[in-house]
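Every protein chain except one is present and positioned as in the full complex.
Up next, subunit A:
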């Protein structure tokens, strides 16, 4: 069983999104895979606004259990989000908890006009009522493993890795 080709998924995702982009639309990638996807989509879609990046470490719901993430990074939104249409971009959609955290963080920067969600892969297993607006494929990895996006020489690829816990 072979994993889908991330470059083909990316082209498909851009094609789905293209008719819905406005001159004000900005992409916001979620660290770290989502940031790579957002950068590629930004180029493919020719958007005016540079893409933003969110690290949701300060908004995660497992902080009380697991503590602060070891590699919390800066979030950066290089545009005013007030009244702007936004698309959150992630590589893999799973439980929906990261998206919940991202929405909470976004609203601490202001009130966007609309927030959509674009993902390369929906792997199922949702624990919250979250759905992608744009999704290139559905793919459920075998039990005990998860799908990971890697970037190699500017090209995106999907890998199967063992779950840590």
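By definition in this document, a residue touches a chain if its C-beta (ideal position, glycine included) is under 8 Å from a C-beta of that chain, and two chains touch if they have at least 3 such contacts; residues count from 1.
The rule is simple: contacts and distances are computed from a predicted model.
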{"item": "Choices \"Sugar ABC transporter permease\", \"Aspartate carbamoyltransferase\", \"Heptaprenyl diphosphate synthase\" or \"Inhibitor of KinA\" - which one is the UniProt name of the chain not shown", "value": "\"Aspartate carbamoyltransferase\""}
{"item": "Candidates A:57, A:95, A:133 or A:151 - the one touching the absent chain", "value": "A:57"}
{"item": "In subunit A, positions touching the absent partner", "value": "55, 57-59, 63-68, 70, 72-76, 104, 107-110"}
